[in-house]
Each structure stands twice: as C-alpha cells, then as structure tokens.
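Each remark here refers to the structure printed beneath this line.
With one protein chain held back, the other chains of the complex are shown just where they sit.
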C-alpha cells in the first residue's frame, strides 16, 4: 500500500524524479512500447534490414495502412513499436529534419545525425512540463558514407547503435535470439532470414506474407525499398515460416 | 479499492501514461465514441458509401440538422460517431485543410493526406496538456486518383484504411457482420445494401427512411452526394429493412 | 462512497472524460440550464415565435430588465434559459458575429450560420482548459431566405434545428406537450397560442401579462418584434391562461 | 461529512459547476456581499436616491473615507455593499467606461450601458480561470434620457433594473419593507425617507447623521449630489430616526 | 477536524472565497501584519506624526537600517508594519507613483491619490492568481492642499483615512488608547507625545531613543523630517518614557 | 498529526501565508542557510573584513574552487552561506547590477544600493508563483563615500546593516560572540582576529590556513582583496587558532 501511494505521486507529475532517481513516466512509456507489436532491425554487410509484425485487428483493414516501416529519406528507413500516433509524430519530425538538412547543406542527412535530432526532441518531452513522453521506440537504419548504420531511439531520448535489435512485444526473447544467431558477415539475404526467424521467436510459428512487412536499404543503391508480398513469401517459405493454407483457414 | 484509487490518478492528468503504458483519457474518449449512434463506411468498386443512424431525441427535431455525414470537399465525405460538438470541430478543421490545399497547390486534397492532417491534429490533444482528447471517431471516404479510399480516425490519432468499417454503438457486432459479408467486387448498390444491413445488426430490425442517412462518392462523378429519402426508402424496402406503418404508429 | 469519490475527480478537471466517456462539467452545465425558468420556441408557416417565463424575484424588479428574449439582428431573435450572465455573453457574441457578417459580406447573417458560430464558441469552453462551459441553452430563431428557422444551442456546443422546442425548468413535460400539439401548418397566431399553453404545462395555470414575454420574427417583415403587454394579455385571455384579479390578490 | 467533502471540491476550482449546476464561488461571493453593511437605492419621479450605512470600526476613522457611495459620472452614482477593495476596482472600471464613452461618442454614457459594461466585466471573473469573482454588489443609478434609472449588479454578472432595492447585510428584511412601502409616484423627499426607514429595518432604530450617507441624482439638474450632514439630520429627525444624545453617549 | 480540513482548502488557493464569503489568504496576511512591531500615525493641526518601534534582533544591527518610516515624496511619509520585504516593495511602488505624477502633471502627488494607487496595486494581488497578498499595512501621511492627511492601507487593498491609528503588534490596545486620548486640536508636539505614549501601551514601559523612530510632515514646510535621537530622547523624557541606565544594563 | 497535515498544505504552495501569517517556504529557505558552512563579516574603522569556513568534502577538491567569498565590484565583496548554486546566481545578479550602474551613471554602485537591488530580486521569488525562494544569505560589504558598510540579505528579501554579523551553521553562538567582543574602534587587523575567533566558536578549535578564506575591502585602497594562505596562517597563529601538524595528520 505504501509503495503504491508513493508511486502515484510520481505518476501524476511527469517531470520529476522518484527518491531512487527514476523517472516513472518514462518507464511507463517503455511499457507502451512493450504493448506494441514487434519490429526488428539487422545490419548486414550489404545494408540494413527491417522486419515487422503487421498483424491487424480486422481482415477489413487495408494492410498497407498498418504503418510499421516508414521511409524517412531516400536512404533511411524507420521501423517503430509502441503508441502508433506518437510514432507518426516522430516520423514526421524525422522527415522534416531530413528535408531541412537537404535544403540547408545540399546533402543527405546522416543516419546518426537524424537519430540524434529525434532523440533530442524526445528528451524535451521528458524534462519540460505540460506534455507526456513519447510512448514509442524507433529503429532508424540507412546508409551513411557507404556504410550501413542501425540505431534505436528509446522513450527517454537515448540514441544507441546496434548490429541487430528488436523492439516491442517479446523484446527479451528476440534479443536473445539475435545475440545467439547474429554474425557480422551476414549478407542482406541472411539478414532478412534472421529478422524473420527472430519475429517468430516471440509468438507465432508461421506467418502469412500479408502479416509481415520487410524493407531494406542496401549499400549499392542507397535506396529504401519495401519488399512486395511475393518476395516476403519466398523468404518465409525458405525459412519454413510460411503459414500453410490449413492454418490460414482456421 | 486500490485499483480505483490508482485509476483516478490517471484520470486527472490527461497527458500521462499509466504503469502498464496506457493513456486512460484516450481510452475514455473511445468510450465517448461507443456512446454515439452508429456510422458505417463501405468501399466498393464504384465508390464509397456512408450510412448512418440518424435517430433523434424528439420527432420535433428537424432531421436534416442531425449531423452525421458531412461533405469535407467535393470529392470527400466524412461520417462521425461520438461527441457531436467535437465532431463538428474536426469536420471544420478538415474543410479548412481541404481549402488550404486547393489554394496552395491548386488541386484537390488527397483522401489519405486529409485523414492524416486530421489525425495529427487529434494526436496533439493527447500529448500536450491543457485540453482533453477529441471524443469522436471519423470515417473519411472519397476518390483519390480515380480510386475509392476509406479511412478511420480514432481518438488516439491513428489513421487506418479499411475496406469497410463501423464506428459507434454496436461496433463489434457490426464489424463481424461486415467481415462475413463484405466482398471487394461489390458495386455501389451492393455497398449501400451491406451498409444498411450492418446498421440493423446492432439494434433495430427496421427503419423509417427519416431515421437513416446515406451518402456516396462515386468514381465517375467524384462528387459527394447525399441520397434523398425516397432513394433510401427504396433501398430499405429492397433489403426488407423498411419500417411498416404499423410499426410506425406504435 | 466510491462513486462519489470517483465523481469528484471528474468535477475538478473540466476538460476530461470519465471512464464511461462522459464530460461531467458539460452535464452539470446542463443542470444549470434546468435551474433556469422556461423558454419556448415554435416555428410556424408565418414565422418563428418565442415565449418565455419572466417571473422575477421581487415585484420591485423592472420587468423589462428580466432578459430572456434578445434581438440578435433585425431578423433573428434569441431566447435563453440557464445562467443569466453566461447567456448575456453568448448574446453579445452572437450580435458581434451578425455585425461582422454584415460588414464583411454586406448581407445579413443566416440563422444557421449564426447558430453554428455560437456553438463553435461554446465547444471551445468544453475542451480547452482554464475556463468552465457556458451554463446556458439558447433558442435561436429567425428568417433565412424567406423561410423560418429555429435552432437550439446546448452547453456541449451541439446545434440542432427544431420545429418547436422548450428549454429550462420543466423541459420534459413541455417537449411532450409540443410533440402532441405541434402541427407544421400552424400560423403565427397558433404558434403563439401553443407556446403559451406549453409554458403553463410545466407550472402555473395562469399568468399575468407582465410575467410573460413573447416575440416573433415573421416571414413578411423579417423583423424581430416583442409583443406589448396588451397583445400578450389578449392571447392569454384567448387561451384561458390569464390570471384573474382574485389570483393576483392572493 | 460527505456533503462537506463534495463541497470542498467545488471550492477549490473557481470556474466549475457543481453536479446540481451551481457555481459555488459565485455563491460564496454573494456571502461576501451579505457581510457588508447595507446600501439602499430608490427610484422616484424626481430622480434616484442612494442611502448607505457608514458605521465604521473606530471613531478615529475619517467618515468621508468610508466609501459606500461614489460618483461614477456627473449624472450617475454607484452605491456598494461587500468586499470594499473589490468595489473600488469596479467603481474605477465604471469611471473609465464613462470617460471612454464621452471621448468616443462625445456624449454621456447611459445608465444601462454602464451597468452592462460592469456586469460583463464581472462575468469574466466567474468563467475564466486564474482569478476569483468580485465579492461585491453595486447599485447603479442616474438619469438617462431625462428618466431616472436604477440597476443592480450581482457577483454572477447579472444586471437587473429595480424600482427600489437593498444590498448587503439584512437584504431580505429590507427588500420586504421596500415592497410594502414603495409607491412609484414618490418624489425625491419621499424616496429619501423610504430609504432611511429601510436602513433602520435591518438593525439600528436610530442613527447619527455621521453614520449615514445619502446621495441623489435628480432629473432636473442631472447631477450627482451627496447630502451634507445637516440635511441628513433633518431627514432623520423628520422620520424619527435621529439618534438622541443619550443613545450617543451610551 | 472538520473545520481544519475545510480551512486547508481555502489556504491552498489564494484567490477564492470561503463559504461564508471570506478570503482566508487576506486574513492570514493580516496576521503577518500583527506579527510586525507597531507603527503609529497621528494627525495634528500642524501636520502628521509617525512613531515606530525599531527594536531589533541584535545590538550589532545598525539601527538606521531598520526600515519602519520611509520618505515617499518630499511631503509624504510612510510607516509600515508586517512583512518587511513586502513593505519595501510597496514603498518602492509608492515612490515611483510619486515620481510619475511629478513628471506627468508637473505637481506633487496628493496623499489620497498616492494611497489609492497603492491599494489598487495591493488589491490585484488578492484577486488574480499566481501570487500571494502583501503581508503589510502602511500608514501614509502628508500634506495635501495645506492640510494634513493620514491614511491606512490594509492587506485587502482598502484605503481608509484616520485621525490617528496604530498598526502591527498590539493594535487593539493602542487604538483604544488613541480613541481615549486623541483630540483634534492637538499640535505636533502633542501628537508626538500621544504617539509615544501609545507605543508604550502595547508593551514596554520605557524606551531608549535608539529603539524608537519618529518623523513628521508639518503644514508649514511640507517636508518629511525624521527626528534625531536627541529630540526623541527629549520627548521620551518629557513623557516619562525614557529608559534609565539601570534598565538599559539589564 | 494535525499539525503536520496543516504544515504540508503550506509547503506545497510557495507563495501563500499560513493562518498565523508566516511564509513557510521562506522559513525553510532559512534552514537551507543554516545548513551551509559559516561566513563572518566585521566592519572596522579601516574597512570591512570577511572570513569564511572553506572546509570541503574531499582533500582532492581544489580549495580555490570552494566559492564562499566573491568580488562583486572593485570596492565590494560578498560572502555567502547556504545553497551554493543559489548563491552563484545572486552573485552574478549583483555583478551585473554593479556593471549596469557603472555604465548608466559612470560611477561605482553604492553598497546599500547594490544590497537593495539584490533583496528586491530575492523578494520577487517569495511572492510571485512558479519558483522557490533563494536558499542563501549574503554578507555584502565595501566602501561607500569613504566609509565601510556591511549588509546582510536574508531569504525573505530583507536588507539590514550590521557592525558585525555571522550567517550559516552556528549563527546564534557566533552572533553572541560578536556581540560580546565587537568594538566599533577596531582596526582591520583586529577585525580579522575577531572574525577568525568567531568562526572557531561554532565548531573547530583550530584550522589549517587552507580551510579558511579571508578577504578585506579597506578604506584606503577601496579594493577587494583576498588574503593569501601565509597571511591567513599568521593570523591563525597570532590568535592560537592554527591547526598543529598532529591534528592535521589525524
């Protein structure tokens, strides 16, 4: 009871520390991330890979409208997990930053610079009163100076660079799988395979192509590209993750 | 008791997360939507269909003044469910965005663009303090590049695209009916029929024409059009949903 | 006890939803309307009729100063029920909107446009923090394009059009009477009669002329006109509602 | 206990409605008025009369400094009851409005216009947050178009016109006396007599001239005029209200 | 317990009325005045007299720095009691008003005008949120049109004019003494004597000159003047109020 | 329990009075001063003396960085006790005021003027909401018109002038010592001795030179000067306050 009363005090005011130096609202925003469906990012020798769980509330929802992977700039993609409307705000912010960079300096924004612009924005919402933190984690990936880069933004506003990562529901199990299976000499195909396998770790054994989103930014073209359903189906099939018809009818 | 006290804490401050990562005020705004009478949207090969329950508190109310379907632009309609005065604000906002687009770019606003302008506006009211969320869900439908598009905006500020959807009182039962009966090769007539049948799922077996509103935006004319009573009566009659006189006199 | 504590939470913050999706402050503002003396509006073939209960706290009050019916523009009248000082603010706002319309567009404002300007204003006070809702309902009536129009504004900011309506103390009984007796082919005289009868439904059997206010906007002159006491007395007498001297002396 | 807890909730936030549609802060401001010494206004055929109770905390207070009747403009006086510092603010506001009117339109402000300017100002303090209502009632009286006018402003911001009225401590008893004794054919002398008698209803049987303030605005001169002590003494004597020396020594 | 809980509610919000129409924060500010050492003002035929208790916390304090009497303008002095830092703000405000008057109108500010400028300023802090009331009472005295004037400002913002008054610790006893002993034909010498005697009523029987401050504004010179220690000692001696050495050594 | 609950109410809102007329936040800020290490100021015939306790948390701290005495202008020094970061803000404010004075009037700021600029600044933080009071007391000393002046600023914003004073931990004992030993014909050397002795009253019997800071502003040079360690050691030795090596090794 005492613990609960104490906790309530910190819940009400968003911008204050608890006696043990924690920011509860930021930690609760992390819970909002955990409530979201999973997103995976993998860095390979050929480029970065995004894979996301796009399962939706009703078959009547147009699956293209389930926004989990976004193009931030020609050479940068962003996958998200958590509060969807918050994710949209951060994506919009990222796109504006990319355009401003192009206009001001006549060149594409770096992946790291873009990530840090976004995390600075996120941090403001954790310190200044009158608003709540963003309840979303982003995976920001792309090509910078010919090299693939892969970042995470968390609700406290910390940027971190990863070889491979997972956010959203089932993160712990997925990260464990990635740590076991990731090799830094993977190519794009291998990265897609690892990403799909990792998605299956946290829940379903098999997916329909429509339930999955996959995108890449490769070092050759430096272009963000979302894979069509048939390509996704090939990969699912290759990794024994394709839902069979019987399953589908169920 | 403990649960209740905890919940109160989140009720008071609108822009904060609960320990499990939820935004209670947004969820309560969804309850306001559920308290509203039903609105239906169906996408067909020929265009989009809106059908709404216009039953009113008194027979003395002029039924044209029961605002459930609105013209946002020549080629876009919006149906709403929930807090009526909030809906009016969002409709006004949508109309302004449509006009601004016309003035700035000399062309009609896209259905998706308009929807996302509205959801960005909605999201602000869920994150920044000093105001409450909008207690309304909108169905935004119209023609874009010759194709019918149909979107939903929810109180958290998430846009989603649907083949057919229902908002307001009885949503679950209505969505179930739509999932069972919707076919993507339906024409406008079929869509109107499905919409009217779906309205009857959640409550009444039959309607007077005056209790129902129907509107369409077809791909040929790209014009928003509200159906007159006699047309509605024909459809109700065709689908055995027309209230007979006996019922009327009751 | 639990219910009461919960309710208090919503009372304190005006712009938040309750768990069941209601806005308590708006509902309490409706109670303020119910505490006000009754006002009636009736739409007839010849024009609109307003009738109000002007009984006052003391015989020393100058009855002209009991403001229940107001001229908003030459062709539009407004009757009110509820918190009197709030009503004055909305009337002033309506008059300004009418003048602005005249100045900007060189023509009289429409009854519907004026009503919606007012309800938009009302809605703001229910969503944005730092103020309370208006505790008043208005009946806005007048002539638009040669046709009589009759609207209600409620404390949530919803406009609705009526054939005949009542606001304030005794609304339910009065609406029931109007629903039973209203005919859409009534002329102005009949409308005045119906309005006076309806006023008597909720309380007194008879009135002195000084206790009643009546005004009309007819389609011919399109002029707001308050009836003098002798005309009111004739109508009261005609409908057997005139207080006799004995009653008066009592 | 329950009632008290509930009441506290409304006390804290000034701009909110209680579940029964009341504004407690405004009602408490009315209590501040009741705590003030009485002020009387009487309208006669010859002009308006103000009479006030000027009894003070100490005989060392200069009685001219006990501000209960104020000149708002040449032709308008204002008497007050309630929180004295608040009254001063409203009087200042009224004087400014009178001057602005003179400057803008080159003519004296009307009594009704001035009253309504003041009540609009008062209403703002009851709806918008960040301030409390004014704890004062004013009697505004003067000559307009050759006719005497007499108004009251209450803490909710409602203006009302009276033939004769009383505000402050003992209002109920005083109003009752006025209702019994007021005649609309009274002349100024009669009005002064009635006002003095009414003051004595709520408390003391007799007054020293120094304890009373009397002022008039007559239709002939249209000038606000405060009566000197000897005139007041004559009136007190005429109406058997003059404190005899024995009483004085007590 | 009930009373206490209720009281707390009013303590927290400074700008609200209690159910009985009181402003607790203003009343508590009056307590701050009572906690201050006493100040006396006396109006005589020759001018105004200020006398103050300057006893200080330590003999190491330079007694000139104990600010209890201030020159507001050449012809106006101000004595204070209560929260010292608040007094300094009001004195500064008064001096600015005096200078502004001189600059704008080319003449010295009137004592009454200055007092009312100050009380208007004080009132704002009792009505508008975001600040607390001033915890100080001022005695404003000077010459206006050749006549001595003596005013009080209280924490609610009410100005009042006195023949003689006392503020601060022991006010009741001191006022009683002044009421008994004051005569309106006193000269400056007599006024100083009365003021010193009054100071001794509330506490000490005798004073060292250093513990007392005395100032005057006389009608002849119209100049504010602080009396040097030897003059104060003469007066103390004359009125048998001078502390003997034995007392001093104690 | 009752007392505690009541006290909490005043703790939360910084700018409100308690029922007995106190400002708790200001009193708590005084506690912050008492938590700080001691600072002493002594006024002598030759100038002012500052002495401060500079003991620090770790021997690794560079003792010059322990800021307890500051140069505000060439001729004015300031010593502080209490919340260190707050002190820095007030020192910066004082330095700016000194520079502004030099720029505006082409002359050095007076010690009293500077002190009052600072206390006005402090007072604002005790009356206006949105910030807390400064938790620091300053000793402001220097030469003005050839005379040494020595002031204190306290957290309520009251300036006071002293012959000698102490602030911070042990103030009562130190003030008592100063009252016993201070003579107003002391020269600078004597003042330094008294200051050092006073520092030892509240705690340690002996000091290392590094643990003490001493500064002076003498009437001859009118320059602020911090004493080097060897001079401090001489004084400590002269007054038998120098820590011997054994003590040091302990």
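As written, the chains take the letters A, B, C, D, E and F, and residue 1 is the first residue of each chain.
Heads up, the rule we're going with is that a contact is a pair of C-beta atoms (placed from the backbone, for glycine too) under 8 Å apart; a residue touches a chain by one contact, two chains touch by 3 or more.
No experiment lies behind these values; they were computed from the predicted model shown.
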Which of F:22, F:88 or F:121 touches the missing chain? It is F:88
Cross-chain touch to the chain not pictured, restricted to A:31, A:62, A:92 or A:161, is A:161
On subunit A, the omitted chain is touched by residues 2, 5-6, 9-10, 12-13, 15-23, 116, 119-120, 122-123, 126-130, 151, 156-165, 175, 178-179, 182
Touch rule applied to subunit F and the missing chain gives residues 1, 4, 7-8, 11-12, 14, 24-25, 28-35, 56, 58-62, 64-66, 83-86, 88-89, 92, 125, 129-135
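By our rule, only the chains that are shown with their structure count from here on.
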Residue numbers at the subunit A-subunit B contact, same meaning over half shared and different meaning under half, come out as different
The assertion on subunit B/subunit E checks that the Cα superposition rotation, as a multiple of 5 degrees, is 155
Flagged in subunit B as touching 2+ other chains are 12, 129-130
Contact graph of the chains (line, ring, star, complete, other): line
Every touching pair of chains is listed here as A-B, B-C, C-D, D-E, E-F
